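A single protein chain has been omitted from the complex, and every remaining protein chain is retained in its original position.
Chain naming follows the written order as A and B, and within any one chain the residues start at number 1.
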Amino acid sequence: MSASDVNTEHPLELEAPRFSVKKPAVRYDKQGEVPDADRVQRAMQNFVRDFGRSAAIYMESCVHCGNCAEACHFYATTGDAKYTPIWKIEPFKQAYKREYGPFAWFYRALNLKSAVTVERLEEWQELIYDSCTVCGRCSLVCPMGIDIASLVSLARHGMAKAGLVPHELWAVAERGAKEGSPLGATPKVFKDRLEWLADDYEIDIPLDKAKADVLCTMSSIEIMKYPESIVATAKIMKHVGADWTFRLDGYEATNFGLLSGNADWQRDMSMKLIDAAIACGAKTLVLPECGHAYGALRWMGANLYGKPLPFRVVHIAEFMAEHVKSGKLKLKKVGKSVTFHDPCQISRRGGAIEAPREVLAALGVELREMEPSKGLNWCCGGGGGVVTIHRADALRYRVFQLKMNQIDETGAELPVTSCSNCRQTFDDGQAHFKWDKTMNSLLEMVADNLEGEAA
Amino acid sequence: MKGETMRNDDRDITLGEYLAARGVSRRAFLKFACSLASLMALPPSAGVAMAEAMAKSKRPSVLWFPFQECTGCTESITRSHEPTIESMIFDMISLDYQETLMAAAGHQSEAAREQAMKDNYGKYLLLIDGSVATGLDGAYSCIGGQTNLSWLVEAAKGAAAIIAIGSCAAYGGIPKANPNPTGARAVSDIVKDKPIVNIPGCPPIPAVLTGVLAHFLTFGSLPELDPLGRPKAFYGETIHDRCYRRPFYDQGRFAKTFDDEGARNGWCLYELGCKGPVTYNACATIKWNAGTSFPIQSGHGCLGCAEPDFWDKGSFYRPLSVAHWGDKATLGGAAAIGVALGAAAALAARRRQDKIAKGD
Partner (left out) sequence: MDLLSFARGPGMTWAVTIFVVGVLWKLAGLILLRARRDLSEARTPSAWTGLRAILTRSWPRRAFVHGTAFSEVLGYSFHIGFLFTLVFYLPHVLFFEDVFKGLLGVNFQKLFGVHWPYFSGGMVNFFGAVAVAALIALLVHRIVNPVKRLISNFDDYFSWLVTIAPLVTGMLAYGHVGAPYQTLIALHLLSVELLLVWFPFGKLMHTFTVFLSRGTQGMQFERKGATL
């Protein structure tokens, strides 16, 4: 591993079993040897660098009504006012007014908003990272229509450039940028996995085809923890007769550049996928069961590329739904009651709300919706990078109780989702609380119930 | 009796004797005194006290100087159809100079004036109507070759008190209206060292002068005045507060034109420009022409003539709440400046962004 900015005071143990740190010492992670004044300046300016008219309008419009707190799972389960969503970006509101707003000159000349200090940014680290999954419920409740979630992502741009990211998140992001995967699923590891999976499951898994209609991608969580997803993908592609491939030059769908706020890494990670799709002339790029991957490529990809993408981008659930409709994906009936956990970035923020339900309908399950469901569903609490931050575990478990109650109340036998980070969060929560329900993957459920094939 | 020059010897008898000699019964005089007292919101016993005091008093010398005026105040004060309260003013006082009413003219009248001032130095009441012209050293308004201004300054020295009748004397009135070519000023702008009562109105209500004089005769002092020097008894409330059409104002019933259904129903005249809410006078209670009517009752909004500068406060027909400010040019200019500044700010922000992006 080349030189890293990671702070060596606190050793990383990414492979070790997860544990809750009961009362972690207050810790402000920093990256790099940079004077504090510079950190602040970088934070403020890089927050503003990626601003546009929409962000400015949002920043101007807050009337301090406090409604956003009511929608946030971190506030709802703790009652702690500091988790109020708009409060999470408070230092950056100041930055906006000083650097970019219509009266910015006055704010600077008359020092109307005191310059943000590094202590304040350090204090805010936990609000911007540990207690925000960018789930977007706050954006929906805001009477002024402010997309608060997007502002938190923008704030992370500032924090990342200033080297003020929680250090496990930084470490995995850096690993992703330098090795190609945040969890060690390097191209070599991926290739090896594909080979043994193809062997073990006796299924063809094409890799690095020169030309293909469909480019499939995976998330490192699936590659390392739920490798059956790779097999499931291969089975479904074969079932519908798709001309598809994986490619070693673009397979990693997660984007820890986005999650940590490093805009350069975010662009690099997305461009890998885009370049790979172009290289093999793909007409469709299929994203795996991963939440933020959908937002990153489906909605942000073209803007990073600088032009409309020359191919379609769909989530695997959308791909399956399309093929259910066209009749190519034929499924056996599963006579069970199911409740669907809508991943925030795919349903609420991404717009692919009906696709998984169309697939579930084709599976003939009895669908029992949670309350609230679809776009208003509660977040699992692990997204946005939160699940990587160990010191946030206690907070995340409190939020998880909301999910357990929601699912228990439906009385459904099987909870199902189509995001492997949610799945990972559910697995961790299940272990912690010794819950009696295990989260299932929609992709794997479909692959297990293909008509005319053994499961 | 009005119209006659008062003879010197009449001044030595008391008012009571004077009135008795003219056939005014004691009963009539008592009734007069009591109605005056009630007008001034004094207790009933005051009416009797006033009658007794006035009866015993010597009639004070009063000099009435007309300055830059239209004689409307004189007309109002003297308007009567039969011997009325107003006519009795001239029986209570010894009116030693009044150009409209006195028989003498020219040098004779000036001689009478100078004599009266000399004989009653320090004790006479000075009544002024009309504004004081100060432009060209006062040359805009002269009597007998002398400026009003010099008359006022001279006469004020020996006056016990000065009564400024009408809005012109009280505030400068119509001659003072923009651009004030004659340099018209109020009496109180010129005289600073004597008690002054302002009785504004264009013209004022006759009973106000009567009341002030009666108070002076009875108590030897001027009645309680408001910050603008007006007797509180008559100028203590606005027309609006005593207007019989007030319930319509509260109910939201307003006449929109002078002959629409609202006007015919006697609704509030706010929309037609009535200045009643900001005008202090007794028109709504005492009314005019022996209580016959007042402008609002006759269907026209109050002009606000008892307030300073009523002529320069915008049209009589523009409602109180409408704009007295702004014009298209100012607002258009402001809008253009706002947009320009906003554009400049946005441009600066964009440049700053570019600089940051390059610097990375």
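Just so it is clear, a residue touches a chain if its C-beta (ideal position, glycine included) is under 8 Å from a C-beta of that chain, and two chains touch if they have at least 3 such contacts.
Bear in mind the structure is a predicted one, so any value in this text is a computation, not a measurement.
Residue B:335 is the one among B:28, B:111, B:136 or B:335 that touches the chain missing from this view. Only one of A:111, A:303 or A:405 touches the chain withheld from this view, namely A:303. In the complete complex, the residue from B:16, B:135, B:158 or B:277 that touches the missing chain is B:277.
Contact with the omitted chain, checked across A:40, A:146, A:218 or A:273, is made by A:146. Within the whole complex, the absent chain has one touching residue among A:101, A:227 or A:382, and that is A:101. Where chain B meets the omitted chain, the residues involved are 238, 240-241, 249-252, 254, 256, 270-271, 277-278, 308-309, 313, 318-328, 330-331, 334-335, 337-339, 341-343, 345-347, 349-350, 353.
Contacts to the hidden chain, counted on chain A, fall at residues 51-54, 56-58, 60-67, 69-71, 75, 79, 81-82, 84, 86-87, 90, 100-103, 139-147, 298-303, 305-309, 312-313, 347-353, 372, 374-376.
Keep this in mind: only the chains that are shown with their structure count from here on.
Chain A and chain B have Cα centroids lying 81 Å from one another.
For chain A in complex with chain B, the touching residues are 45-46, 48-49, 51, 56, 99-105. Residues of chain B that touch chain A in their complex: 341-342, 345-346, 348-349, 352-353, 356-357, 359-360.
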